[in-house]
Each structure stands twice: as C-alpha cells, then as structure tokens.
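Everything below concerns the one structure shown next.
The other protein chains are all here in position, but one chain of the complex has been omitted.
The letters A and B name the chains in turn, as written, and every chain counts its residues from 1.
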Amino acid sequence: MSGRLTPGIAAILGLLAIYVLAAMFAPWIAPHDPLRQVLLLRLRPPLTSSPSAGLFLLGTDDVGRDLLSRILEGARASLIVGALSVSVSLLSGTIFGLLAGWFRGWTAVLVLRVVDVVLSVPAILLAVLTVAVLGPSFTNLILVLGLTRWPRYTRVAYAQTLQIATLPYIRAAEMAGARAPRILLRHVLPNIAGPLMVVATTEFGLMILFEAGLSFLGLGIQPPNPSWGSIMSEGQNYVARAWWMTVFPGICLFGVVLCVNLLGDWLRDRVDPRAQSR
Amino acid sequence: MVHHIAGRILQAVVTTFGVLTLVFFLMRLSGDPTLLLVPQGASAQQIAELRHELGFDRPLIVQYGVYLEQLAHGDLGESLVQRMPVSSIIAARIPYTLELASGALLVALGIGIPAGIAMAVWRGGTLERALAALVLAGQSMPTFWSGILMILFFGVVLGWLPTSGVEGVASLIMPSVALGALTMAGFARMTRIAVLDELGRDYVAAARARGLSLGAVVARHVARNAAIPVVTVAALEIGNLLAGAVIVETVFAWPGIGQLAIQSIAARDFLVVQGVVLFVSLVFIAMNLLADLIYAVIDPRIRLSA
Partner (left out) sequence: MSGAAMTAALAVTDLTLAIGGVSVVDAVGFSIAPGEVMALVGESGCGKSLTAQALLRLLPRQVHQIGGRILLGGEDITALPERRMRRLRGSRLSMIFQEPQSALDPLATVGAQVCEASRASRNAVRRMLAEVGIADPDRRIDQYPFELSGGMCQRVMIASALIGGPAVLVADEPTTALDVTIQAQILDLLRRLAAERGTAIVLITHDMGVVADIAERVAVMYAGRIAEIGKTEAVFAAPRHPYTSLLLAAIPRLSDAPKSRLAVIEGSVPAPSDYGAGCRFAGRCPLADARCVAEQPPLRTMEEGHLSACWHAERVA
C-alpha cells in the first residue's frame, strides 16, 4: 500500500474534516438558536441583516429561523445518525459474517438465507414500515438504519473469512490449540478489516442520504429539530419564493456524500486493487 | 440447466417465506398490532372488540397460519380507514408507479449503456472524463434534491414542464429522470467496466486480426459478453426503482404506491403500508429470479450444462 496522498484526496479529506468539525461544534458556532422563530423575518433571502436580530447569512425559513444555524444543527444530526447506524450495522453484520464464514455448514446457510430475506425488502420500505410501527424516535431511527444495512457487511465478512480460514497459519493456530474466539479476534478480524472499512465508508454516505430521505418523508428526525432532509421538505412548499431553503441544505448533502463516495473509491483502490473501478 | 433453474426457483420460494415472516413479525414489534390499527381515542372496549374481530387475540402460530393463508389467496386484509380491501387500494395505484418505473428504466438504459460504452471505447479522452464526472454526480445526488431542483428550474423558472401531478407525458419527464438518475449512473459504470474487461480479451484482438473493425467487434462480440453482468443488474434495478419511487412520488405528487405508503402512514392505515411492503418485496424477489433465468439462458456454459 503506497502512502501517496494526492492533492485531490487531501482536498476531500479537508472538506470532510470541515464537515465533521462543523457538525461536532455546531451548538457553539451557530450564529443563532436553530429553534428560535422570528416571525417578522420569515422567508428572508441570504445575507438579510436586521438591527435587532442580527445577520442571517443563508436566509431564513418559513417561520423565521436562521437557515445556517439549522443547517449546522442538521449536520450534527446527520453525523451522529450516520456514525451510530454504521457502527450498529458494522458490528452486527461483521459478527454474523465471521460466524458464518468460520463455522460454515448450517450456520452459514442460516445466516445467508436471512441475508437474502433482508436484502429482498428494499431498505427504504423496511425503514418506513419499522418506523411506522415503532414510532419516529431518534433511537428507532438508528436501529432501523442499522437493521436494514447489516447484510452488506455480512456478505463481505463471510467471503473474506472463508478465504482466510483456509490459510495455513490459521490452521496452524487451530492445531496449536487456540480456541475459535481467540483466532477470530486476533487473526481473522485484522485481515478482513480492510474491505470492511471500504464498505463502511460508502455506507456512511448512504446512511446520511437515507436519514435525509426519511426526514424528508417525515419519518426521521422530528420537527422542530432540524435535519437537512426535513428542511428541504419544508422548503419544497416555498420553492418559488425561497429557493435557499432547498438549495443550501442540498449542496451540503450532495457535497458530503460526494466526498464520502470519492473517499470510499480511493480506499477501495488501495485496499483491494483487484476490485478497482478503473 | 434445468437443475440450475430449479435450484434458483427453490431459493426464491424460501426467500419469499422469509420475507412474509419478517413482515409478520415487524408488524408485531411494538406489541399488540391492534393498537396500530385502531382509530384515535377509541375506548378500551372498542379496542378489545377490534382485537377479537381481527383475530389478534389468538395464539401467534394461529395468526401466522391465517396470515399465510390469506396471502395465498391474495387477500391483504381490509383497510380500516378506507373501508376497502387493501389489494384494491394498491391495485388502483400500481399503474402509475409502473409508468414511472418504466420511464425511469428507459432513461437509465437509454443514457447509461451508451455512456458506458462510450467511456470504455474512447478511454482517456475528455468525453470519458466528462461522463465520469456526470456519473459520479448522479450517484451522490439525493433524489429528492435533484427532483426539487428540476421543479425549480424547469417548472418554476423556465415554465416548460408541469411542477407536479399527472398531466400527460410532459409530467412524466422530470420524475423519470429524477428516479432514473441513480440507476443510470450504476448502469454506465457497469457497462464501462464490462466493456473494458472484454476489450482486453484475446478474442477481440483475434477478431480484429480476422479483419473486423473495432466497431463490429464491439457490436457483435463485446456487447453480448458485456451484457451478462449488466442485464443481471437491470432486472434487480427494477426493485430499486420501486423503492426509489417512494421519494420521487412524494416530491412530484405522483399518485403511485410509493406516495400511497407515505400517505397511509400519516393516516395510520398500516395495513396498506404492510400491503405495499409485501407487494414490492415480492416483485423484487421475482425480478431477482428473472435476472438469474436470463443469465442462465444467455450464457451457453450454463445453458448446455445439466
């Protein structure tokens, strides 16, 4: 693996760093309270300034809330949801894949069948149904996103574990008396980490898109808390009069997902050159 | 080949059962499903009556059996909100979603595959880089955003196309493009990789050595070989299109089953939601099977085996 950091990748990492930092410190760097309504200043364009309320860099929404602050808060929400849901699915998916690849036989058959079943229900519908039944709370959102995506990791973990399990030094460890959990943790896991990280990166981007989509449909983060998706949903009603409500959150969403996708491609090229998209 | 096909069909059946079971348990995740279906402010007695009427007070195994039996007859239950069979409610909306999905698939195939071939054959040129950038943008752009932007630009600013609803072919254009964009990007990428793969193979050089032009080689040999992975994906994409329709139909107020699902959640009509999920999943499984069968027929290595 070369250690080359091209200017392109450096720029992408830089942009993502800005996103992460802005998201984490949103409560402190936001110029206004994202929930504060100033009804006299509804639907004001970007750079509107008022002597009493201050500068609204990106304009205001339909109840006079500062768009920039809401976007920052929304970034925070997306980051947390993305990170947590990826963690949930990464953890559960990897465990299932490891077990299936190690023990093979009926375990593998069962796991793979379940994977097939979950993948047969389009993720968004699975999410929609689950949220409908359980109610739209923050925890449920994370759970749902994690629930729908774990098969992606399982398939990769399974295939990789199968390959690694037949390697001579693994058999040697087995014969030396090492027990399965130890082997799995110390030998198999580090080797399959690479491809799993690639999947996790693209999944992170997808989770952010997903959360935005669910919030757009009203099933994600609930008002008055902002999410890029819900801001755009509100904005669609005023698209003729207040284009900024849909354009700015969209740019942020698009930008973050684009950077994450490019990062994922770059990682994939480095981890597994055979799988290059050329 | 028969053995192969039989195996795939069996898999599909097993997966179908799995999906039905999954949905069954999802509906009972929060405990008593009656509470989901009952209108607001119902009294405890009304709830108990409804529970008995719908059979939710019987043992789980019995409920499961009834559920499967009903599904076998195509009975998705009756909506308590609209007082109509769920299957008719869904059936009324399906044509719209079908129309939208077809439009999107057309966009995806019609633009994606030629773009992929062009990117592979004219590799390294400005055309390839421009197309690659477009493809990347298509994959990263949220569908609802591109939808709203299109409405803003083509509907509001330019006034060329209707901003929502179903009014003739013109209103199909934007939703189809919005829905098809992601799939198109995927097709272009796949086609490009498949064609590049094939172009590097010996038989391409051998065919050219026989006097075929590169164009003829691409058309006659490369296309078919490259088609195998793309066709497989195309059938699968139909399932993804149905899923993506949920958002696109909401953005464009298109009266298909996607919009139906979302509206039904707001109306607390969960049996309809269940119905949509079951329907789309079954279509998905059927499409997977179709892709497998097509693959088996195209590739003579499978066709001529046992």
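Criterion: a contact is a pair of C-beta atoms (placed from the backbone, for glycine too) under 8 Å apart; a residue touches a chain by one contact, two chains touch by 3 or more.
These figures come from a predicted structure and were not determined experimentally.
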For this session: Quick one: jot down which shown chains the absent chain touches.
Result: B
For this session: Quick one: say which of B:196, B:212, B:236 or B:293 touches the chain that got left out.
Result: B:212
For this session: For the chain that got dropped from the picture, name the residues of subunit B it touches.
Result: 201-203, 205-213, 220-221, 224-225, 298-301, 304
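Methods note: only the chains that are shown with their structure count from here on.
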Problem set entry | Distance between the centres, which are taken as Cα means, of subunit B and subunit A, whole angstrom | 22
Problem set entry | Sites on subunit A touched by subunit B in the complex | 113-114, 116-118, 120-126, 128-130, 132-135, 205, 209, 212-213, 216-219, 229, 232-233, 235-236, 239-240, 243, 246-247, 250, 253-254, 257-258, 261-262, 277-278
For this session: Could you please specify the touching residues of subunit B with respect to subunit A in the complex?
Result: 11, 14-15, 18-19, 21-23, 26-27, 29-30, 36, 136-137, 139-145, 148-149, 151-152, 156, 189, 193, 196, 239-240, 242-244, 246-247, 250-251, 261-262, 265-266, 270, 273-274, 276-277, 280-281, 284-285, 288
